[in-house]
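I'd like to ask some things about the structure below.
Heads up, one of the protein chains got dropped from this complex, but the rest are sitting where they should.
Letters are used for the chains, namely A and B, taken in the order the chains are written, and counting of residues starts over at 1 for each.
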Amino acid sequence: MPITYYIVLSSILFVLGVIGVVVRRNAIVIFMSLELMFNAANLLFVAFAAYYQIITGQLFVFFVMTVAAAEVAVGLALMVAIFRAKHSIDVDQMSSLKG
Amino acid sequence: MPVIQIVIFAILGLVAVGTAVGMLLSRNAVYAALFLVLNFATIAILYLILGAPFIALAQITVYAGAIMVLFLFVIMLLGVEKLPFKERLRGQRLIAILLGVVFLGEAVLYLVYRGQAGQLPLPDAIQFVSPAELGRVLFSQYMLPFEITSIILLAALVGAIVLTHHDKPTPAAEQI
Partner (left out) sequence: MDTLFTLVPWVVFAPVLGILINLLVGKRLGEKAVGIIGSLASGAAFIISVILAVALGQHPEGVVHPLAEWMTIGDFSVRWAFQVDTLSTTMMLVVSGVGTLIHIYSIGYMHADTHHHGDPGRFRRFFIYLNLFIAMMMVLVTADSYLMLFVGWEGVGLCSYLLIGFWYEKGEAGLGNARAGRKAFIVNRVGDFGLLLAMFVMFWAFGSLDFATVFAQAGTVAAGALLAITLFMLLAVTGKSAQLPLFVWLPDAMAGPTPVSALIHAATMVTAGVYLVARSQPLFALVPAAQTAVTWVGALTALFAATIAVGQYDIKKVLAYSTISQLGFMVAAVGMGAVVGGMFHLITHAFFKALLFLAAGSVILGLERGHEAALNGQHLRHDHFDPQDMRNMGGLRPRMRITYWVYLIGALALAGIAPLAGFFSKDEILAAASEQSLAVFIILAIAAFFTAFYMGRQLILVFGGKPRTRAAEGAAENSPIITVPLIILAVLAALGGLLNLPGLHWLETWLEHSLEGLSAGHFILWVALLSLAVALLGFWLAWSIYARKPRQKPAEPDPLAAPLGDIYRGMERKWWVDEFYRAVLLRPAAWLANLLAGPVDQGGIDGAVMGTGRLARLAARGLSLLQNGFVRGYALVMLLGVVAILTYLVLR
């Protein structure tokens, strides 16, 4: 099957993730959209690794996953800290840098 | 090109996209998280089809198992707030979707037509990459990134703790 299909699928998932980041107001859901974007990229990596029959693609996915995990940990901790201050997870409330 | 492969791919693709859309559209954060879990599972299966078993299981274990559970924990912790549906910023949704569509079109165009990836067929029989092989390459050629990743994890650990740390009042202050 041509690799085009995987490319299209990956792009669709990526764009959905981007839209999710821009449209949703819940900070946690924004984070989840971010994870979706990561996954889309990972999918593409693995697809090409399979095509070229090299292992580097999969290795890269390995690292991406690790770093994503670390990032989620820190990000959620940040969100908890913000919630303690603002008592809301609406990103629209965090607009003090205006003007 | 076996039809069955295309059919399976189509089903999996549809499920993946569907769950992604579902995650976008659900107002309830828990539902969104659960949709995402399903999405991850689907992608894991796709990995399997592409001959990356270790990655597939790592996906399920790390992503679906650990990260999404973490998400759910935080959702529970911070209260599930139902935010109002009305968009405060005018035109945000419309422009976002428009741009998304344009982006999609361009990405596909670029990757498929410019990159001439259009006609690349995947081999019918995809080699399964064994974990042993993965480990061998990981610990020999990619030793440095591996070590750095461990430091990143350490940094994340420390960061997470520091950010959520409560200052306990000292005994002396308590007495006053």
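The definition used in the following text is that a residue touches a chain if its C-beta (ideal position, glycine included) is under 8 Å from a C-beta of that chain, and two chains touch if they have at least 3 such contacts.
Note that the structure is predicted; figures quoted are calculated from it, not measured.
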item: Identified contact with the non-displayed chain, of B:Met76, B:Val102 or B:Leu157; value: B:Val102
item: Candidates A:Val21, A:Ala41 or A:Val80 - the one touching the absent chain; value: A:Val21
item: On subunit B, residues whose C-beta touches the chain left out of the figure; value: 88-89, 92, 95-96, 99, 102-103, 106-107, 109-110, 114
item: Contact footprint on subunit A, counting only the chain that is left out; value: 18, 21-23, 25, 91-92, 94-99
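Heads up, the rule we're going with is that only the chains that are shown with their structure count from here on.
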item: Subunit A and subunit B: spacing of chain centres that average the CA atoms, whole Å; value: 6
item: Subunit B partner contacts - residues on subunit A that touch it in the complex; value: 1-5, 7-9, 11-20, 22-26, 28-29, 31-33, 35-36, 39, 42-43, 46-47, 49-51, 53, 55, 58-59, 61-63, 65-74, 76-81, 83, 88-90, 92
item: For the subunit B and subunit A complex, residues of the former touching the latter; value: 1, 5-6, 9, 13, 16-17, 20-21, 23-24, 29, 32-33, 36, 39-40, 43, 46-47, 50-52, 54-55, 58-59, 62-63, 66-67, 70-71, 74-75, 77-78, 81, 83, 87-89, 92-93, 96-97, 100-101, 103-104, 107-108, 111-112, 117-123, 126-127, 129, 133-134, 137-138, 142, 145, 149, 152-153, 155-157, 159-161, 163-164
